[in-house]
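Questions regarding the structure given below will be posed in turn.
The other protein chains are all here in position, but one chain of the complex has been omitted.
And now, chain A:
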Amino acid sequence: MEPVSVAFIGPVSLLALGAVVAALVLWRRAAGPGPRAVLARSGLLLAAQCALTASVVLLANRYFVFYPTWDDLLGNTPEGARVAHVQVQGPRAAPAKRTGTEARSGGGRVDVLDVRGARSGIDAKARVYLPKRYFDPGAQPLPVAVVLTAGDGEPTIPADARQTIYVAVPLPGGRCQDVPGRTGGPLAETFLAADLPAALADAYHVPPTRDGWGVAGDGPAAGRCAARLAMLHSDRFAAVATLDARFDEPRGDAAPYGGSEAIRRSDDLPWRLRNVPPPPVWLLAAADRDGPDAGQARRFVSLVRPPMRAETLLLAHSGGELTDVLRRLGDRLLLPPRE
């Protein structure tokens, strides 16, 4: 008969009911003068109050299940529980596999890495540009710059970069963010922010903290995506460079926002800069000097407040803008972390 069982609470409640009825009925007989009557009143009152309190406490305990058994309440049994496996334990699949490799002019290597995104379920190919210095024995890990591309085209990685590992990866399915609450996602953001860095850390010698990690994006979508990733995952990336990015919230597809206007608004990067604490990242917003994106870059940078830092870079049209931007990002990642 445990404290939550009906067999126990029932009689106690009946007792309480009985005590109350007894008090009401016997009231008049205890109304006389003299110490005996006062004693009788006190007895009736106390019995009713105690029994009522007990039943209320028991009912509350049954509702919240604080103490389901007497042993729980009074006993002192030492823990005897054992941990048991629910699933069959087995090795986990490697998050990355190198499927191609070629020498790079001026030393170094370019690898094709098949990234298996366990968290996102997205698989993608990344090209990893390793400078010669990466292979020096005993070298410190080199900084990593993830370069997002909108299409299949290969970005122009600075050929003379000696100190930075560049990793070119297309936006998964052209997306940048997770679609919440839908079977299978897609979870593009989880892939870029969690799966890809984990795969790179598994396959290469890379910096253990965010200070050595940057992200870059070329073009309206990839540029915005890079800025978004760095701002929302500033525990992973410390610096970001964008070229011709459109920072405003893209209109259209409502699915990534779960149909919520509040979430859609919180994904608007200029709105974030105005309304929520700025993240501790460095941003380089580059744009064609005469193009329509120069204004975007200037406006966005003007909204940035510490601890976020930002610079605008307006470039003459030359065809080598991305190389320039990537080199600057690489240089930034080499600076001592935070002044």
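Descriptive notes on the structure:
What we mean here is this: a contact is a pair of C-beta atoms (placed from the backbone, for glycine too) under 8 Å apart; a residue touches a chain by one contact, two chains touch by 3 or more; residues count from 1.
Simple rule for what comes next: contacts and distances are computed from a predicted model.
A chain of the complex is left out here; the name its UniProt entry carries, from "Esterase", "biotin carboxylase", "ABC transporter permease" or "Acyl-CoA reductase-like NAD-dependent aldehyde dehydrogenase", is "Esterase".
Considering the whole complex, the residue from A:Ala48, A:Ala126 or A:Ala239 that touches the absent chain is A:Ala48. Across the entire complex, the residue among A:Asp72, A:Asp114 or A:Glu311 in touch with the chain not shown is A:Asp72. Chain A residues in contact with the hidden partner, per the touch definition given at the top, are 4, 20, 23-24, 27-28, 30-33, 38, 41-42, 45-46, 48-49, 52-53, 56-57, 64-69, 71-72, 79, 81-90, 92-93, 117-121, 180-185, 187, 193-195, 197-198, 201, 208-209, 233-236, 257-263, 265-266, 275-280, 305-307, 338.
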